[in-house]
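A single protein chain has been removed from this complex, and every other one stays in its place.
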């Protein structure tokens, strides 16, 4: 199982408000023809909090059918309680996940200590049939998991790495520095992808990879090959579009960009609003600036 | 249906990690002998995010059996998507809820606008078999629903009021000022209960009411009767304990205080930690300072 | 010396970018004909951080000439170092201050502990020729001074009270509860003035008192007299204007409102922008809604 490289956190398309498995499989088939290392389904950009358990199982199962051998299927599976999270990772494994991505609990914010995170992820990893990647995404959860938690978790045989979407380079660098050399640090912020690779991250799960997979893989390859000037130049070109499909316009922006790039996108589930015409124009301009025909 | 007065946001007891419906019903029976106006089940203090849909249904149904006519059963039912929230409020209504309490969506934080809240709660209220109370709890969700949203929602015939746990008195006062006179503003912060009643709130859903229901009802009655000096004096006495059972020690503190006060409490679900001996000592001292034998 | 009641935190007018002492004295003379208990000069709304030491001395001296016996002149005097703050309070006393208002240090934010605040204000109060009011204004300083600091400072013979502009009613109530009965808690947020008086504050230093002094004094008198319904009704009427002259439109809003109300206002110093025509229209409408001819 390979966790290095670039993974798109894929969107979940809907048709008449129902999950559109055919649309998703068509998307995955296209992505799997590129240099992407696999896919993440049921992440934040997959609107995981908008799907029920049954839908989640069907999405993961459908993804499994479309991800070939040699590519890695990561399935999101985080819940608030340890018990529910264990149930979710078992369902994900049954659906065919190679690895599960488990976000931090977050609802009871002032209880979220390093000790709690260590206890939670240890119990989940003990029970999970497949390897577990803890997932830190403070912009959405409102809580940060400190590098110290991973220093302790990284010795667990079923925790091979972490995804950190904080875009905090001090923390990314710390994660690499205080975990073993073979511990996999993946990042979740495309605008800081090159900087993160510089400090030792070995890959990324970034929304921009859903819409310009070849360019993100190229950026990764340049950085890994030590072609720093070229990597930085490409990072700069990609950053504006990368912001639109996450921080600026949210899932709606990602899906609109997917529609433009020839994937099945559509609108997010209510109450999330669809992209406005102005957002779509902005995104179209960003594709044009990248020389990507849409 | 009466929404004025004091409601305890009741804890969900567990036995061997399974929901303890007998324990909960015993608790409710005791609370219903007091001047409390009813109960809220499946709120934040009920660890709603730790329960699955089936457990939630059983908890709500059990509460229904224990809440007599003349008292109001409020059931928590918030989810991230409008669709899931509608499903949850229908299940809650089927279980016997008189009213549902629906927290704001919050995961996609930078998308959470007033327009989104209005659209979401309007759709939920349109579909709900029972009245809907929107619930603003920024300390847990990380997002605030501005008073402007309620100004627009308060004309909906199926939205009789709101619960606001921001402890922001400017906002509480604004909510009362810009909604119709018969719109019910309930607050969720015991340390500001008296101040909130001063500015026009007509009740509270506060954790302290789980452990000292008579005192909280007395505070409410004093304030409503215009006995301001007595109400303030009582507020001051109650505040230290009120902090312990929410902000300071979380659900663990609430459950430990319930154990001391003769209710079925226990520990929260993992990964939430149980109360430490030091916390329990603090709480014991606060009961003593209130003259409550425990 | 009386610290109970309502004090306007007066603006500093400028003419050709120089301090306009005549304008200020004319304003003070008008305010001193009302029921205001005195004035605060060189507070945040006085643009204290925009004035140098010499200007500050002249402003305080000019105010002294205009504040009659029986009214209290409070002069702002906070700096970052203890040493500079002591120098500033001595200058303020020399200029005629009855009391000095000393904001918390704030620049080195993560060093600002309760111990530091106690050490700082104790040293300042030891050295000050006049009584010292510590001033907590987290919206501007970015740091909060907890009630615990005042619990310790309130026994100092030269610290008769505190001004708290946090608008946090839990904290205001705590300040009253954990300090001696004769310790003066003044608040700095007009939208929460009535609620603060309910929980035991004995006055306010609020910008709205610069533009509708009679109404703010009336609100204070109603609350003190236990006429709660009338006080709340008046609070509600005042709140929209009160927001404009602080949180919404800043010092520029306050000065524009002063111009409309017949005081010498003008523009703030650069780089603060003047009020826009749209802001002025909003404020004009808020005066009209209050029945105040402008």
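To keep things simple, chains are lettered A, B and C as they appear, and every chain counts its residues starting from 1.
Heads up, the rule we're going with is that contacts are C-beta pairs under 8 Å (C-beta built on N, C-alpha and C of every residue); 3 or more make two chains touch, one makes a residue touch a chain.
From a predicted model like this one, the values you see are computed outputs, not experimental measurements.
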**Message:** For the full complex, can you list every visible chain touched by the one that's not shown?
**Reply:** A, C
**Message:** Can you tell me which of A:9, A:191, A:204 or A:273 touches the chain that was removed from the display?
**Reply:** A:191
**Contact residue for the chain not shown (choose from A:35, A:96, A:160 or A:200)** = A:200
**Candidate in contact with the missing chain, chosen from A:47, A:174 or A:259** = A:174
**Message:** If the hidden chain were put back, which residues of chain C would touch it?
**Reply:** 17, 44, 47, 49-50, 52, 80-84, 87, 105, 107-111, 115-117, 119-120, 123, 139-142, 247, 250-252, 269-273
**Asked** Residue-wise, where is chain A in contact with the chain that is not depicted?
**Response** 167-170, 173-174, 177, 189, 191-192, 194-195, 198-200, 226, 228, 232, 235-236, 239
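The rule is short, and it goes like this: only the chains that are shown with their structure count from here on.
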**Prompt:** Among all the other chains, which ones are in touch with both chain B and chain C?
**Reply:** none
**Request:** Would you pick out the residues of chain A that each touch at least 2 other chains?
**Result:** none
